[in-house]
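A quick write-up on the structure given underneath.
Every protein chain of the complex appears in place save one, which is left out.
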Amino acid sequence: MAGIIGYGAYIPRYRIKVEEIAKIWGADAPNYKRGLGLEEKSVPGPDQDTITMSVEAAKKALRRAGIDPREIGAVYVGSESHPYAVKPSGTVLAEAIGATPDVHSASFEFACKAGTEAMFVCLCQVESGRIKYGLAVGADTSQGAPGDALEYSTAAGAAAFIFGRDHVVAQVDETYSFMTDTPDFWRREYQHYPRHAGRFTGEPAYFKHIRGAAQGIMKKAGLQPKDFHYVVFHQPNGKFPLNVGRQLGFTREQIETGRLVPKLGNTYSGSSPMGLTAVLDVARPGDRILLVSYGSGAGSDAFIFTVTGRIDEVRDKAEHTRALLDGHKVYIDYGTYAKYRGKILKAE
Amino acid sequence: MANPARYWREIPQRYRLEAGKCRTCGTVFFPPRLVCAQCRSRSFETVRLSDEGTLVTYTVIRVGPSQFADQTPYAVGIVELDGGVRITAQIVDCDFEKLAVGLRLRVEFRRIQKQGEAGILCYGYKCVPA
Partner (left out) sequence: MRDVAVLGVGLNSKWGELWEMSLRDIFVEAALNALDDAGVDRVDSIVVGCMTSGLFVGQEHLGSLMSDYLGMNPVAATRVESACASGGAAFRQGFLEVASGAADIVLVGGVEKMTDVGGDEATYALSAASDMEYEAYHGITFPGLYALVARAHMHRFGTTREQLAHVAVKNHRHGARNPVAQYPYEITVEDVLASVMVADPLRVLDCSPITDGAAAAVLCPVETARKLSKKPVVKVLASAQASSTIALHSRKDLTWFESTAEAAQKAYRMAGKRPEDIDVAEVHDCFTIAEIVVLEALGLVERGKGGQAAASGMTALGGKIPVNTSGGLKSKGHPVGATGVAQVVEITRQLRGESGPRQVEGARVGLTQNMGGTGGSSVVHIFETV
């Protein structure tokens, strides 16, 4: 059976606290923190982008997979902040890890579920036998408009997964996708910041699709929430994954390991994939994991994984995601943040 | 500063630290060369440099060239990668006060330059504290 044979994550070192952003806009920081279930978020340095983070996450995945990168048949990066509008992030990534030239690539886009789309397609290619190994990355350096609610949560990070049939670390038991046309959050071409429809982004968007995908996959697999050791949901803020988990019948313990958002922020296409890496860092052989992403527009991809005995051999071959999150942090102020994120620009 | 062809030509070096090792005397050159400066041999094999090293000397650039004007101040140093080859690279994710001769470093993939708002993006190696 096919599945994940190597995984890795990357988080930039910089952080900004909710208080620091709230101070600038005259917002009530304690209320925001409570309402969003969020304390701080990661900020990419001025020399970092979706491509650079993908490369570092992919290198860790390669260390854990222990394969020759030349045997990778497809490299897909899912993001809503690809550095180029035309020229796939995967070309640079594939070149950097030495997977070229016998390799497929394309950029994936579906708001925050571009990463899990890339994972699904790699899985299918491996299962079909067309490729031996496939590398899928979910990465973003998401942007929120100054003063908008999203500014508190939009963060940066990457998670990379190598799929294959041999040396599997987490086999894929089932997949399912639930998608409708729902205009909750979007960005038109040439616009710098996305727009959203306020409270409409909740129940008719996030909650409906996550529930649809979770219930759909559990029905397909004949499983119930109690059959899972871990569940990882897309994490736009600290509250939504807890609420949808409660609605579906999952416990807080099942959700907590993969819920990175309170200290990380929403890494968009990296969100649920990074949560998955944090779970793999501590999961035991035999543990069953449910992963449900969400991308505005809208849809959710669901995967059911079963961890194999090989996890114990590979998990320590690269830094654990929680260690990346909690270690080496550098806090910056709003001015530095605005400069790094290009919100203030010098005159030409 | 970097037109696409000039940038692309150095990709194996910039992305993968590919160097040339003289088949006759074993000296490693980065970037690779056509003739060995030690023994004049013209036969080389491709090797990859280590991605770990030590800081040999450093400075903090406060007045930078136009390509890098928005990044100042930034640290640059000469790093001796394990195995002996030295490279010039920016040192990032490091407080300036922590810069010191002998600091252990790791190579990370970063964006080095942007050719304005419409030109190509140029990637390559920088170093972070190990």
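So that you can tell them apart, the chains are marked A and B in the order they are listed, and the count of residues begins at 1 in each.
Keep in mind that, in the parts below, a residue touches a chain if its C-beta (ideal position, glycine included) is under 8 Å from a C-beta of that chain, and two chains touch if they have at least 3 such contacts.
Quick caveat: nothing in here was measured; it's all calculated off a predicted structure.
S.K.: Tell me the shown chains the invisible chain touches, ordered by label.
M.R.: When the entire complex is considered, the left-out chain reaches B.
S.K.: Tell me which stretches of chain B touch the chain missing from the display.
M.R.: Residues touching the hidden chain, for chain B, are 1-2, 6, 10, 13, 30-31, 56-69, 71, 74, 76-78, 86-90, 96, 101, 112-113, 122, 124, 126.
Going forward, only the chains that are shown with their structure count from here on.
S.K.: How far is the middle of chain A from the middle of chain B, if each middle is the mean of its Cα atoms, in Å?
M.R.: Taking the mean C-alpha position of each chain, the two centres sit 30 Å apart.
S.K.: Spell out the residues on chain A that touch chain B in their complex, using ranges where they run on.
M.R.: Touch residues, chain A against chain B: 13, 45-49, 51-52, 55-56, 59, 83-84, 92, 95-96, 98, 328, 330, 339, 346.
S.K.: Considering the complex alone, what residue numbers of chain B touch chain A?
M.R.: 11, 15-16, 70-71, 90, 92-93, 95, 108-112, 121, 123, 126
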